[in-house]
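All protein chains but one are shown at their positions in the complex.
As written, the chains take the letters A and B, and residue 1 is the first residue of each chain.
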Amino acid sequence: MRKPYFLLKTPPTTPEPAEKLAPWAETTVVGKPLPRVDAYERVSGSAVYALDLFLPDMLYAAILRCPHAHAIVKKVDTAAATKMPGVRAVLTDSDTEARIPWYFTEKGPTSRLFDPHCRYEGEEIAAVAAETPHQAADALRAIVVEYEELPFVVDLDSALKPGAPLIHEGGNQVEGTLVYERGDIAKGFADAEAIVERTFRTSCEIHTPMEVHGSVAKWDGNRLTVWDTTQGVFQVQQSLADALRLPLSNVRVIGQYMGGGFGSKLEISKHTVIAAILARKTARPVKLFISREESFLCVGNRPANTMSLKAGVRKDGTLTAMHLINRGAVGAYPGWAGVGSQVADLYTCAHVRVEETCGHINAGQERAFRAPGFPQCSWALEQVMDELAAAIGLDPVEFRLTSIPVVSQRQGGKPYTSTGLRQCLVEGARAFGWDAARGGHRRNGPWLRGAGVAACQWGWPGGPPSTVIVRYFADGSVSLNMGASDIGTGTKTIMAMVVAEELGVALDRIQIEHADTGTTQYATPSGGSKTVPSDSPAVRAAAVAVKRKLLAMGAEQLEAAEDEVVLKAGEILVAGSPDKKVRLAELEGLMNQQVVIGVGHREQNPLDKVTKPFGAQFAEVEVNERTGEVRILRLLGAHDSGRVMNRLTYQNQVFGGMTMGIGFGMTERRVLDRQTGKMVNSNWHDYKIPTAMDVPADLTCVPIDVPDNEFNSTGTKGLGEPATIPTAAAIANAVYAATGIRVTDAPINPTQLASLLADQRKRG
Amino acid sequence: MMGSFSYVRAGSVKQAVAALAHDGARLHAGGTDLLGCLRDRVFDAGSVVSISGIEELGGIAALSGGSVRIGALATLAEIASHPLIRERYPVLAEAAASAASPQLRNQGTIGGNLCQRPRCWYFRGDFICTRKGGSLCYAFDGENRYHCIFGGDGCYIVHPSDAAPALVALDAQVSIAGPGGSRTIAVEDLHILPKQDIRRETSLEAGEIVTEIVVPPPRAGLRSTYRKVRERGSWDFALVSVAIAAVVAAGKVSAARVVLGGVAPKPWRSIAAEAALIGHAIDESAAMRAAAGAVEGAQPLAQNAYKVPLLRGALEEAVMSLARP
Partner (left out) sequence: MSSLSKLRVRLRVNGEEHEMLVPVEKTLLEVLREDMGLTGTKHGCELGECGACAVLVDGKPVLSCLALPVELEGHEIMTVEGLAAAGRMHPLQEAFADLGAAQCGYCTPGFLLAAKSLLEQSSDPTRDEIKDALAGNLCRCTGYIKIYEAVELAARRMRSGSETAPEQAVLYGR
């Protein structure tokens, strides 16, 4: 199977634009707090999500999954299921068309669609298509499977010990230990005047977007159409074409309205291929959606990490050395659970060593989850920064300000195109009232109050490839055609605003076609906080291409030179000749052609510089010293994401990111039963995502609105992921400020704090 | 997705009791716990017997003599907001308001709340545990951070109800109708421990249903409160909870019932905590002594030792909140 674009060694490109577009000097649409262009659909119940599709003659499919953490399937008896009412197809590993390789490493596949070697609870064993969902569910229950249960291991420490049950031949460790090193940490620690060393643990977190994962598949001859809950239709198209040995042109993947993804819908899942095969087998459309419980097992997670971090500092605030040893569990199949990037890059430090070891356990494969690796790293790094500040008697904000880099130390010392970290810290602290919040311990009955800060950077800047088409119609309305998905973040709105900015067209005159491999052009999946920085420059280029053509038509009609004419308020004017003008609606060239088409590509990223978004967050909490209950009183996020395209969607991303950070820091954790290896909390009651009652009423953000014009033509960097990176660490630092207790294991909650506070009382 | 069942709408308690005599019959009141269990295949139903249409089982009203009758079909939302309950029995109103989520409180009934099945993730999950007829309590050596520290024996569930500890604290009575007629018992005697019957959480016999709850008149000087500690602000069962009803006369506690939730397979009355309060003024030292008494004899499992200090803290807070009327 083809590698996803972000794993390719050479950066992808699309053709460079003929002209380098100058940054917007001032904007009339971009930057405004505009409601979403599709807000009506989203609030009226009329938005059609993939699960809402009901095609004529459609069948419903369901998947039988392995109930054991580790087992070999000895026999699958589908005889009874096949005969059940309404059952139209049963698919197992005995069907040759289902023998599709899956879960790849550099060396090749490690498994297949219905592999008899099941390495985690939830692996696919068989699938059924029936006339109704209930019939499909009944048929699954009638399939008799004989298993040989195998020894299993669900925690990484045990998995990496000699003699542990082997999940793959060759051992449970993934590709050796990755080591990053610069300078000499021994020297750095020798220079330190204070050293902090501590081990931190985070819990495995599950994405659980509100919308579950699924697909509807339909064949017309040898052409396949799939409506999918995906963050990237082209990614799914490629994977389907590879799996089913079809030309790309025969596979059309259509994205519908999406109920969130957070990374769990970034790549294809087995159910999509299964739906396609069942649809081919039955010659009927097939809908296959997994259940909420299945979504906890088999569509990814944020791996649990154990991070030992040692850091040294001089009294003037100079970081002398940092040494991180990280271990992370990727689940049963290839993956990566590294976290080290911020240790190597967020603060200026001459001597750094990062050692990362990943291993397999009998659990579902990790999958990119909103800033993969970064919140875990922050949990360790930002708490250690807090301790270092205390050790040398510096304020935590002041301390961070002493170590702000202007170059990427990790990437060969190349300068950043922009570094907003200082503004994030300074302006965030001012807006938060940091100095007052840190002033002395405050007590309110048994409730102890404290404030904390944490900073962050994010790793992926975005870039090519991206190809966008803008069509300008004879009546002045516009079609924006782009491949990117809007997974709920407001992509459609931002892109339409770019078109409106360039062409002066009202937003309600712009129609958007997107996320459809049959009608739109290649775009990378909407993930990595890179959709706006990757695709908005291509949109701008396409709109500018349309504008150039319109101007050329105007110049011809007005008998002026092309560089004399400008487009303004629906008219083409000749500079200096107020009488010479023509309304676009009267443009002969446009009337003749009826449509003007502009194609835009994403320009290459600057080769000699590095781009990263930055942020800082501030938290104030109260901790009940009797019970360990934590009230988050307020949270503030200050983020540098380049130009703020839309203040409303900016707030949406920051508030949502911080709330997810509350979940990571306070309530969420996957629990695998040690005795059986099965997940015991695969539901939304036992797996606790934050509710309205868990979010502070005082949740605010401070946009650091500094366009990064060196990076791309819209001056944008990413935001969605950074907004969730430092939240948990900021809360942990606030809990420390309130109680003097350093909580090293996430999530913080009364089950931990009640005991820690009791221990503290005992110690006096 | 639920399996199939037949549906019986009972027009009267008598009809309901008769319909429940059939094998595999399951009672439906608000449906929230039943349908969840059926959907999760915790158990199946041959038939679902609905009592939701029996009017006489609803309502909240004062009885002559000052008691308050709560029909089995009264919803948690009705109890939480009813002026009689809020004025006379704050512990019950607070407990009902802290349960589940707003929608579930609109649907869930008090009868169903008392009779709900355990929330133990092994019981609800894909495990044949002792309570489901298996031979192993997975919680004992497994993931037991939410399990009991009192009263476990072959099964280590906690009783999930918030309202039950409040009703026990108020010394409420529950009426039960069944094939053999009607009977009334203390709510305190409704729930049983695993050592009495590991397959059931209540003393209800086959075919019996809860019909109403009667809360005795509040005594002069009654102060009551419910304190619940949970990991999440909504839709979360208690890590520990404390229901206290204390009568304060001339500055001292003359009578008290202290009932703990989230720590035992049934609402767990703490006689030691009560003894520490009775005869004393409500102050920090009484609270500390009551808290120390409440955790006596606790037997934590590997992951739930935190419940001991947590229970102490919650109990201290609950007691102190009663210092003023």
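Basically, a residue touches a chain if its C-beta (ideal position, glycine included) is under 8 Å from a C-beta of that chain, and two chains touch if they have at least 3 such contacts.
Quantities reported herein were computed from a predicted structural model and do not represent experimental measurements.
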Candidates A:Val426, A:Val566 or A:Val695 - the one touching the absent chain: A:Val695
Listed residues A:Val43, A:Val406 or A:Ala561, member touching the removed chain: A:Val43
Per the touch definition above, residue among B:Gln15, B:Ser67 or B:Ser101 touching the missing chain: B:Ser101
Absent-chain contact - pick from B:Ser4, B:Ser64 or B:Ser135: B:Ser4
Those residues of chain B which, in the complete complex, touch the missing chain: 1-7, 9, 28, 31-32, 35-36, 38-40, 48, 50, 52, 77, 100-104, 106-107, 233-235
Where the unshown chain meets chain A, residue by residue: 33, 35-36, 39-49, 51-52, 54, 85, 132-135, 137-138, 208-212, 257-260, 262, 291-292, 431, 487-490, 647-649, 651-652, 655-660, 683-685, 689, 691-693, 695, 697, 699-702
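Here is the rule we go by: only the chains that are shown with their structure count from here on.
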Whole-Å gap separating chain A and chain B, where each centre is the average of the chain's CA atoms: 42
Touching residues (chain side chain A, partner chain B) in the complex: 67, 133-134, 137-138, 446, 624-629, 667, 671, 673-676, 678, 680-682, 685-686, 688, 690-694, 749-752, 754-755, 757-758
Chain B residues touching chain A - in the complex, by the definition given at the top: 1, 3-4, 119, 121-122, 125-127, 138, 141-143, 145, 229-236, 239, 304-310, 312-314, 316-317
